[in-house]
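All protein chains but one are shown at their positions in the complex.
So that you can tell them apart, the chains are marked A, B and C in the order they are listed, and the count of residues begins at 1 in each.
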Amino acid sequence: MKIADKTFNSRLLLGTGKFSSSQVMVEAVKASGSELVTLAMRRVNPNEKTDPIVTPLIEAGIQLLPNTSGARNAEEAVFAAKLAHSATGTRWVKLEIHPDPRYLMPDPIETLKATEQLVELGFHVMPYMHADPVLAKRLEEAGSAAVMPLAAPIGSNKGLLTRDFIQMIVEQANVPVVVDAGIGKPSDAMQAMEMGVDFVLVNTAIASAQNPVAMAACFKQAVITGRQAYEAGLGAQSSNATAVASSPLTDFLGASS
Amino acid sequence: MKIADKTFNSRLLLGTGKFSSSQVMVEAVKASGSELVTLAMRRVNPNEKTDPIVTPLIEAGIQLLPNTSGARNAEEAVFAAKLAHSATGTRWVKLEIHPDPRYLMPDPIETLKATEQLVELGFHVMPYMHADPVLAKRLEEAGSAAVMPLAAPIGSNKGLLTRDFIQMIVEQANVPVVVDAGIGKPSDAMQAMEMGVDFVLVNTAIASAQNPVAMAACFKQAVITGRQAYEAGLGAQSSNATAVASSPLTDFLGASS
Amino acid sequence: MKIADKTFNSRLLLGTGKFSSSQVMVEAVKASGSELVTLAMRRVNPNEKTDPIVTPLIEAGIQLLPNTSGARNAEEAVFAAKLAHSATGTRWVKLEIHPDPRYLMPDPIETLKATEQLVELGFHVMPYMHADPVLAKRLEEAGSAAVMPLAAPIGSNKGLLTRDFIQMIVEQANVPVVVDAGIGKPSDAMQAMEMGVDFVLVNTAIASAQNPVAMAACFKQAVITGRQAYEAGLGAQSSNATAVASSPLTDFLGASS
Partner (left out) sequence: MKIADKTFNSRLLLGTGKFSSSQVMVEAVKASGSELVTLAMRRVNPNEKTDPIVTPLIEAGIQLLPNTSGARNAEEAVFAAKLAHSATGTRWVKLEIHPDPRYLMPDPIETLKATEQLVELGFHVMPYMHADPVLAKRLEEAGSAAVMPLAAPIGSNKGLLTRDFIQMIVEQANVPVVVDAGIGKPSDAMQAMEMGVDFVLVNTAIASAQNPVAMAACFKQAVITGRQAYEAGLGAQSSNATAVASSPLTDFLGASS
């Protein structure tokens, strides 16, 4: 599966916030099998030669995906992306613009504007967004490398609240769909994959688990299996057992006579 | 994990109805890793030395769990269990009593009565039941080997409609809890396991998949991973992102100066 | 609408527990328009000529429905019903048997047994029960005057968790269906009525409101309107707007030329 010009074997992306230590985070990333990991640039010290977060990830061959978390508008986000490029050399960027400090919901207008500017500058832009099917289309047309609709508010662990709208986005997208934010359990990630979503990004659900490294391994497997289930073709729901009812016991009694 | 006196490595039970052929069913059972498989005795021909369903399952070392599907009361169910014992030699029985042919919902009164009688006769009784926490307690006290609350109506593929009640059963049970009926997707099975359920039984979701054998393998993995997630300790839900909000971008800008 | 031999104009039943004072409770009952009100007999002092709870309700022409709350089995419940009859003269009884003090979930076995005995003794039995369609049938056949399936655990305010099963009960019942327990908001009561439920019983949602008397009036109206909506015939859900899409703007532009 490709995003931009890069092929990934894993459909799981990880965030690096809220872990109890850098070491636990790095262990969790390794256990997750993720090849694309997002981190807030403000947590990286560009003046140091080695960084306790960045260095081990790079050594493990992982593609860094700097994010613009904290940016309140397009200008700040573009600035942050440029700084990230300077500091790490990567042109990948997860675009996060959330003017509201309470719920961290993304700004559709500034996100589209920043996407246009960053695409122009040669970035692989992966915008975090509400599960808004028309905005997904607009971002795709602006050249985003993927779209990243939220499942639920960031950090809420509430799961696929936006299911009906993500289904529309999946149906209509020509770029990879990455479900981001709100995934609380491996079964949530699996459910997204069963719907045909291309990738899932998880952070809080792993960082806030009692055993983050073990939970990361669970998410790895949930995403793999969810994709396989999508490909195996789920059966339909029905509201009435009658259609599938077994034949009555008289068959059995008859058969045994 | 044990049920009655037998240890199982797999927490997935399979039903054998509604498959397109016996061969597909047997392949799906093998792909699922299930070691305990239920089948309606009326579909078995006890006068034949080899049976296209039973023989390959026994050869694969699988524990048969005859069910009393079609029984409308305790008397018919006990009779069916005895016939199953005669035909197969097993004392395991999945007790299903559903007087209503439309929704196949189980009868709590007759189910308890039959459980008492079959326990007396030395059977390992696994009763199919509504997700009724008090009934689960009563069946356990009557000596059932497990309790099998339904997730949703049989064959509906609707998933964990009874989640709150299954959570109560899990909290209170001293015998294994097997979620049975209504599981429609691997993520449903995983969600049940994440809640601490001991086993999951799946049938329609596999039999009605486009590729039943591949889907059986997905359920195998979903159940394993769901249990691991339960053991890794899920993080809590929250309704407000603020508690987990990243620090503002000014940190980043400051850090880079 | 009748229950047993009595006609009611209101489809709302009230419980009397958890109010801040008897006076608030009586005011709430009056505001609700309810004509059938349940109360735990243990809260009534049969040695007093006037009772702060019972007397004003009787003076308001309200039918008392003593309940057996606190009973752990059929024997205790039958005993409580007889005491209630002695104390109040009524043969109406709401049968509540919940051996589990944590969730107060009803016992299906003891509830059926007590129903049989109380019907034999001439009581109008209204059994509180899990939303179990087969048990509803059994209780109806035993002569219960109504069935009272729960929406959610008592006192939880969680709303219609058991919707799919209550729908089955409504389809199959020949006695009034009273949804009891778990109703948390007027919209929950209305949703039950929209499904064709005959009556709704509310207690905690009113008693725990900031303004219980005003909330009682809201439930009164929600139940009336929900029934009217049922009779007006709800439209179907659809998953695709296309079928109902308006014609394109070109019509408008054309029309205006």
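Methods note: contacts are C-beta pairs under 8 Å (C-beta built on N, C-alpha and C of every residue); 3 or more make two chains touch, one makes a residue touch a chain.
Since we're looking at a predicted model, the values are computed, not measured.
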The omitted chain touches A, C
Of the residues C:Ile109, C:Met126, C:Ala142 or C:Met190, which one touches the chain left out of the display? C:Met190
The one of C:Val26, C:Ala131 or C:Met215 in touch with the missing chain is C:Met215
May I ask which residue of A:Met1, A:Ala60 or A:Val134 touches the chain that does not appear here? A:Val134
Of the residues listed, A:Glu59, A:Glu120 or A:Asp164, which one is in contact with the missing chain? A:Asp164
Could you pull out which residues of subunit C are in touch with the chain that's been left out? 17-18, 40-46, 68-72, 76, 80, 83, 87, 101-104, 153-158, 184-188, 190-191, 194, 204-205, 207-212, 214-215, 217-218, 221-222, 224-226, 228-229, 231-253, 255-256
With the missing chain put back, which residues of subunit A would touch it? List them for me. 98-100, 103, 105-109, 112, 130, 132-135, 137-138, 152-153, 158, 161-162, 164-165, 168, 172
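Note that only the chains that are shown with their structure count from here on.
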Smallest number of touch links from subunit A to reach subunit C? 2
Chain pair whose interface holds the most contacting C-beta pairs: A-B
Whole-Å distance, C-alpha centre of subunit A to that of subunit C, is 44
What residues in subunit C touch two or more of the other chains? 164
